[in-house]
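For this depiction, one protein chain was excluded, whereas all remaining protein chains were kept in their positions.
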Amino acid sequence: MKKLWRTLFYCVVIGYAVLTLIPFAWSILTSMKSTPDMDKFWVPLSSLTLDNYTYIVTKFPFFRWLLNSVIVAGSVTIGNLLFNTLAGYALARIKFPGRGLLFYIVLAVMMVPGQVVMIPVYIMLANWGWINTYQGFILPFLTSSFGIFMMRQFFLALPVDLEEAALIDGLSRWGIFFRIALPLAKPALAAQTIFMFLGNWNSFMWPSLLASSDDMFTLPVGLNSFHWQYVAYWNQDLAGTMFMTIPMLIVFLIFQKWFIKGIATSGLK
Amino acid sequence: MRNRGDLATGYLFVLPVVVSLAVFLIGPIFYALYISFHHFSFLAPDHATWAGLGNYTKLFHDPRFLRALGNTSLYSLGVVPIQIAIALMLALIVDSKIKGKTFFRVVYFLPTVTSTVAVSVMFMYLFKNDGLVNLLLGKLGIPTFDWFNSLTFALPSVMGMAIWTTVGQFMVIYLAGLQDIPQELYEAAEVDGATPWQRLRFITWPMLKPTTFFILIMSIIGCFQVFDQMYVVSKGEGGPQDRTLSVVFYLYRSAFKDFDMGYASAMAFVLFLIILILTVIQRKFFQEETH
Partner (left out) sequence: MKKKNVITGILATTLAMTALVGCSSSSSSTDSQGSPSSNEKFTLRVGGWSSSPEEQKMLDTQIAGFKATHPNIDVKFEPVVGDYLQKLQPMIASKTEPDIFYLDANVAPDFMDKGVIEPIDDLAQKHNVNFGDYEDAALKAFQWNGKTYGLPKDYNTLALFYNKEMFDKAGITAPPKNWDELRADAQKLTKDGVTGFSISAELPRYQPFLVQAGGSVYADGKATLNNPANATALDFIYRDMMVKDKIAAYPKTLGVDWSGDAFANQKAAMVVEGSWLIPHMAQKAPNVKYGIAELPVKDGGKPSNMIFTVAYALSKNSKHKDDAMDLMAYLTGTEGQKVTVEGGLALPTLKAMGKEYATKYPEREAFVKGASYALPFQYGVVGTKLTDAANKAAEAIVLGAKPDGKSALDEAQSKL
């Protein structure tokens, strides 16, 4: 009986792993098939080629899209790390008139779906001439109420003794923040980095609204327009898809411990 | 803690956030509210005319909006429970004493780091008329369909895709919840001779309640805002026959295709209201349960 359960258990474990891996495996395989072989199920290993990849990166600005994605996701992440942490710290530790109000506002706007402000922000950016610009992609997203909330909760849970001692020693608030609080906040910062970076790296609706020339596309937008154009050639289409997916998978595999820890942190409290 | 100059420092610390919230969130929320009460076309903002509640009442007579709302609800009803069930199952698996725990954890998490657009393209390839899925089903003698172009299966296919993509993320959150459960509880239960099922039912599940609540809210909010997959899969159309048109998708089309931003803004507020109500209901429900 126990053995039966064990077998069943491993069937589920391995079964779901296979279910997860097949789409990737099949896509990678197809992306390496030549166009005549595209619809064949079995092809000899020797006929697999990287031609589709060279084709797409020479014919389409995939590297430019990659660069744009790095610039946008990178800047947004750095901005969020800095600003959310500063604000989260202030909300947790520094007493100033209006602190309570600000905290409630942060809580309240967390509930508002992004789509509500999408239209006004779009109009505003259009009036500023920020459509199809990096600042349009980046500036509206430099802070996040969720990030502020997370950091506040984190600092609240942190023992205050160390900071009080430093205060008595005459360290300024800035000093305390940068020398004491920030180093202690590493796990929360890691979590934020991952959230912000992943979220922005994969973000689609906003950049596709804002980008009008292909030199300003981010990877998801570029991939989508590429896909609409080349749907008849699945091997090239999937080469583009994998071009966008594989770097992220590698980053994930290297930092997987942090990823998983980071996401887990968000669920606490 | 008090410190001279704290006041100034405090304001300085929150200044960027205050500016950013005011400019990109609070201001726009009020502007959106204003727009939603007007016949507002982006092309001619100066000609905006007062619509009163017109945009809102129109929503409930608009069969397309009702269809979009229905699709979104159906989508959430399907995705949320299945997603949570699978996530919990996977979390229990990778939390148990199996070999290659880390490997499976990493594998299950892979889809989460993949962009929705990429996942959509991959699934369209797998599920196309002569794709791998139909090939395998055909070999097994199961009827095949043109999944994403079928009236019956387009929405379920998108749902399956969404579940596949997001399960990993919730699994990890559950995992964190599981590791917070004191080991003594299980030891005590073992002494009392509880079966594994009983341990799950009477220790794990109740102890995970806060985690489940968190996941439930995240999942529902995410589901009600679904857009990317449907947009890519239907090539910006929401087809076949609006079967993959979600509320956000329709909002997007109304604003940027039909030039009707007042109507789209009204839709955004209705969506906000729905999410708000659902969150409040859940909170009530969960609070009562735990008391």
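Per-chain residue numbering starts at 1, and chain names A and B are given in the order in which the chains are listed.
The definition used in the following text is that a contact is a pair of C-beta atoms (placed from the backbone, for glycine too) under 8 Å apart; a residue touches a chain by one contact, two chains touch by 3 or more.
If you're wondering where the values come from, they're calculated on a predicted model, not measured in any experiment.
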| item | value |
| --- | --- |
| Chains in view touching the one left out | A, B |
| Option from A:Q153, A:S225 or A:Q256 whose C-beta touches the chain left out | A:S225 |
| Selected from A:I28, A:V43, A:I78 or A:I131 as touching the chain missing from the view | A:I131 |
| Where the missing chain touches subunit A, by residue | 60-61, 122-123, 125-129, 131-133, 208-209, 211-215, 217, 221-222, 224-226, 228-229, 231-232 |
| Where the missing chain touches subunit B, by residue | 41-45, 47, 63-64, 128-130, 146, 149-151, 235-237, 239-242, 253, 256-259 |
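To be clear about the criterion, only the chains that are shown with their structure count from here on.
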| item | value |
| --- | --- |
| Between subunit A and subunit B, centroid-to-centroid distance (C-alpha), Å | 16 |
| Contact footprint of subunit A on subunit B as seen in their complex | 1-3, 5-7, 9-11, 13-14, 16-18, 20-21, 24-29, 31-32, 35, 42, 45, 86, 89-90, 93, 98, 104-119, 121-123, 125-126, 130, 132, 135, 164, 169, 172-177, 180, 211, 214-215, 221, 224-225, 227-228, 231-232, 235, 248, 251-252, 255-256, 261, 264-265, 268-269, 271-272, 275-276, 279 |
| Of all residues in subunit A, those that touch subunit B in their complex | 9-10, 12-13, 16-17, 19-24, 26-27, 30, 39, 41, 82-84, 86-87, 89-91, 93-96, 99, 102, 105-106, 109, 111-121, 123-124, 126, 139-140, 142-143, 145, 148, 160, 163-164, 167, 172-174, 177, 198, 201-202, 204-205, 209, 219-220, 223-224, 227-228, 234, 237-238, 241, 244-245, 248-249, 251-253, 256, 259-260, 263-268 |
